[in-house]
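Structure, as structure tokens:
The other protein chains are all here in position, but one chain of the complex has been omitted.
Up next, chain A:
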Amino acid sequence: LARTAPPPAAGAPPSHPARRSSSRPRRSSTARSRPVPPCLPLDPSSASSTNRGREVPLRAYSSEGMGDRERRVVFVTVGTTCFDALVKVVDSEELKQALLQKGYTDLLIQMGRGTYKPSKASGNSSLQVEHFTFSPSIADNIREASLVISHAGSGSIFETLRLGKPLIVVVNEDLMDNHQSELAEELAERNHLFCAHPQTLRENVEAMDLNALQPYVPGEAKPVVALINRFLGFPVD
């Protein structure tokens, strides 16, 4: 996603029309955000010939114009575990670049019991990074995200699949009894999510094709309860 051009510095003269259009980044034809309003002259109250008769919203040019900028959030969750390896990889410049390339704008990290603190503002890249330790419910975070990167806990996995979000599950190799990876691998085989290790996460992000994911149809307890009722001799509804 191309970002809007930064506002001209105060005191600078209005730019030449030809130079102004070339300084604006070119938008790709597949960009889904709404069109960028044309560059405002420095003093909006002056009726210059270039914007006479046109309404251009001022707030699009403030640095906090979040309302107009389309956000694509990547939500990273480790649940109640300690998964520093994942947080470190997600905090690395290479992975942040890979996410930027794919068009994501924000990164929200739920760190759990981890001790590694990711940096809040990133260095060279313009990915917005935020983090927190715990929250009573991550459902809202998942709902607002465009991509979820999660540890292999069954709760996180099924909550994300139920909300229909693309999911990359990262298996924690430091865990002793790693039966959790069975679930992630099985669901990856059925194309409901992508499965990765901390070292391979960047390649997975670069190579992932979200269109290949199949929606997961949630299961239900009715069949099991019917069998239980039948065994106990209750009439089956």
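Throughout what follows, a residue touches a chain if its C-beta (ideal position, glycine included) is under 8 Å from a C-beta of that chain, and two chains touch if they have at least 3 such contacts; residues count from 1.
Simple rule for what comes next: contacts and distances are computed from a predicted model.
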{"item": "Listed names \"UDP-N-acetylglucosamine transferase subunit ALG14\", \"Peripherin-2\", \"Vacuolar protein sorting-associated protein 51 homolog\" or \"Glycerol-3-phosphate acyltransferase 3-like isoform X1\", with the criterion being the UniProt name of the chain not displayed", "value": "\"UDP-N-acetylglucosamine transferase subunit ALG14\""}
{"item": "Candidates A:Glu94, A:Glu130, A:Glu182 or A:Glu203 - the one touching the absent chain", "value": "A:Glu182"}
{"item": "Residues of chain A (touch criterion as defined above) contacting the omitted chain", "value": "154, 158, 162, 179-180, 182-183, 185-186, 218-229, 231-232, 234"}
